[in-house]
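In what follows, a structure is listed as structure tokens, so that the remarks can point back to it.
The other protein chains are all here in position, but one chain of the complex has been omitted.
We call the chains A and B, going by the order they appear; numbering starts again at 1 in every chain.
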Amino acid sequence: MSGGNTGPVVGARGLGSFLLGIATWIITLLFFFPVFWMVLNGFKEEVDANTDPKLFFDPTLDRFSEVTEDTTGLLSFSEAFANSFWSVLISTIVVMAMAIPAAYALSIRPVEKWRDVLFFFISTKFLPIVAAILPLWIIARDAGLLNTRLVLIILYTAMNLPLAVWMLRSFFNEVPKELIEAASIDGAKISSQIRSVILPIVAPGLAATALLCVIFAWNEFFLAVQLNPVDGTTVPVWVQSNVSSRGNFLAKLSAASTLATLPVVLAGWVAQKRMIRGLAMGAIK
Amino acid sequence: MATTTPTDVIDRSEEIRRIQRKEKWRRRIPLLPALLFTIVVTQIPFLFSLYYSVTEWTIRPARPRTFNGLSNYAELVTNKFFRDALLTSVLMTVSSVLLSLLVGTGLALLLDRKVFGQGFLRTLLITPFLIMPVVASQVWSSQMLSRTFGVVNWLLETVGVDRIEFVSRYPLWSIVLVLVWQWSPFMMLIVLAGLQGQDASVLEAARVDGATSRGIFFQITLPQLRPYLELGLLLGSIYLIQVFDHVEVMTGGRGAANVPYFVYQRSIGGGWSFGQASAFSIVVVVFSIIIATFGLRVLSGLLEGEEAA
Partner (left out) sequence: MTRSDRQGPGAWIKLLSLLAALAVVAAACGSSASSDDGASGDSSDDSAQDDGSGDDGSGDDGSGDDDGSGDDDGSGDDGSGEARSINVAIVGNPQMEDIAALTPELFTADTGIEVNYTFLEEQTLREIVTRDVAAGGDQFDVVMIGMFEAPQFGAEGLLVDLNTYAAGDADYNVDDIFPAVRGGLSYEGGLYAAPFYAESSFVMYREDLLEAAGQTMPDAPTWDEVAAIARAIDSDETAGICLRGKPGWGDLGAAFTTVLNTFGGTWWEANPDGSIGEAQVDQPEFREALEFYVNLVNDAGEDDAANSSFVECLNLYQEGKVAMWYDATVAAGLLEANDSAVKGLNNFALAPTKETDASGWLWAWSLAIPQNSPDPDTAWEYLSWATSAEYIAAAGEALDGGWAAVPPGTRASTYDNPNYQAAAEAFAQKTLDAMNAAPIDNPGTTPRPGLPGVQYVGVPEFQDVGTRCTELFSSVIAGNMSIDDALSDCQDIASQASS
């Protein structure tokens, strides 16, 4: 994996390339192995999961049906999934809706002191969230927002907005100046300028940014469990509810984790190419 | 300067200033929703924390909140556990960011070549980044590194090496391992983006000129990758300095309590002293801002851009 010597030497190209290919495969499979193992454990009985590593066993779907079983009064997977889905989707839309104009005002037609503004956005990520949880809880309680999706939507929006503004700003810098000049001479309003000129160009960047927001919001555990323990709580909390301090839970936890991770993994897999292209635009030159 | 000029000039300069002001506001408007939202949602809790930080306030045992000036901050100077946590945080963040950049770059270079099943491999490689931190920690500590049932130790034993209690012996580095595992894919994506943005004709020309692969990598590729590496460094640092789940699940704070974990422990994790915890976190914020200000200056590219105003 040492980064330096990867370029193929021209003479020994065929063999070197082949060996590197093999190495790439081995490294990748090693990298992926923990995930594979987690998925595998979800198909085991608890006794098979809590013992020496077992590659061969009687696979069972029992753990999956156990964790997805609907018991009245208990947080069900479908409920947690719906809460996660809406909180993540809406917060991401709101993030993008606010970050796009903000990024415009920080790059294409920058406000004065745009550096300070940008820095302010980033600096909001410095406060350890554990330190802010009590004030957040008090405010949410007094506003009657505890145990609602709204509180998560607001906080996930705030959590992802700095990232989105930062990334989108660098993408917007990539838009050729002449195009924007032309559009503003035509007297187009900012909103239509953004829509018709800028967005088509930065679309892959938007996708990359939105996907990152989705990933971070989907996997967020702390705020969800602290503010929404009763209602409106999300998939990571549901995963955690399979942990027991007086019994085995590894196989169950693996099954739950597999289900919980699946949506973002699918999204990530589908969107990875676009994501790379998007990030490529962020070439901050 | 305005006082000595004739009135029509004053009019005109006022007119210009009015237009300029209008233009300034026209520029500001698109920024306002995001800015106001961020200020309201993040700064109100911050002000609460600021206020708590100058009070003595514990809810277990329940004591009324009393103003105690700067004594929470004074406590910081003498608190060796806070210093330990600070050191752990620095070690954890720096090593995990640098290592994941390094590993991520390596993976990207491997994947940027023609390899059979390239897309499939890339797909597998990004998965660790998509997994919940709590779950990743659990998988690694109980299924990979565990001395009794862990796969790694099982493999070690089959090749004749004694089993190692990784998480117990090396709590900090076990956490770093998992962080690197999760964040390398992210770095890989960023670097891959950089590699694909390379100008193929420049590479070709260099090769024709007889440059060695090593030479091409260090002279051409790496400088071109620099802004991407900086982006990775920045984003990685911001997220990795806040690591909490990994610390809690893998070690329960044993030997690897970083600042977020320490603050957690002073507050809802059992200390219930919100005054103290707030003071600690305010200091963390101030420190971070100072470091980031310097850091961003060093990372030349990140804050540059067309200066239009």
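For this structure, a couple of remarks:
In this text, a residue touches a chain if its C-beta (ideal position, glycine included) is under 8 Å from a C-beta of that chain, and two chains touch if they have at least 3 such contacts.
Fair warning: this is a prediction, and the values are worked out from it, not measured in the lab.
Interface note for the absent chain: among A:Ala97, A:Ala182 or A:Leu262, the touching residue is A:Ala97. Contact with the undisplayed chain is limited, among A:Phe43, A:Phe64, A:Phe77 or A:Trp137, to A:Trp137. Residues touching the missing chain, restricted to subunit A, are 47, 50-51, 71-75, 86, 90, 93-94, 96-98, 100-101, 134, 137-151, 153-154, 157, 191, 195, 199-201, 203-204, 206-207, 225-226, 229-232, 237, 240-249, 273-274 (touch as defined at the top).
Of the residues in subunit B, those that touch the hidden partner chain are 29, 32-33, 36-37, 40-41, 44-45, 59-62, 80-81, 112-114, 118, 141, 146-149, 163, 165, 167-169, 171, 196, 200, 251-255, 257, 265, 268-272.
Here is the rule we use: only the chains that are shown with their structure count from here on.
Residue ranges on subunit A touching subunit B, taken from their complex, read 1-10, 17, 20-21, 23-25, 27-29, 31-35, 37-38, 41, 50-53, 97-99, 101-102, 104-107, 109-112, 114-115, 117-136, 138-139, 154-155, 157-158, 161-163, 165, 169-170, 173, 177, 190, 215, 219, 221-222, 226, 236, 239-240, 250, 253-254, 257, 260-261, 264-265, 268-269, 272-273, 275-280, 282-285.
Contacts from subunit B toward subunit A in the complex involve residues 24, 27-31, 33-35, 37-38, 41-46, 48-49, 52, 102-103, 105-107, 109-111, 113-117, 119, 121-136, 138-140, 142-144, 149-151, 154, 181, 184, 189-190, 192-194, 196-197, 207, 212-214, 216-217, 227-228, 230-231, 235, 238, 241-242, 244-245, 259-260, 263-264, 267-269, 274, 277-278, 280-281, 284-285, 288-289, 292-293, 296, 301-309.
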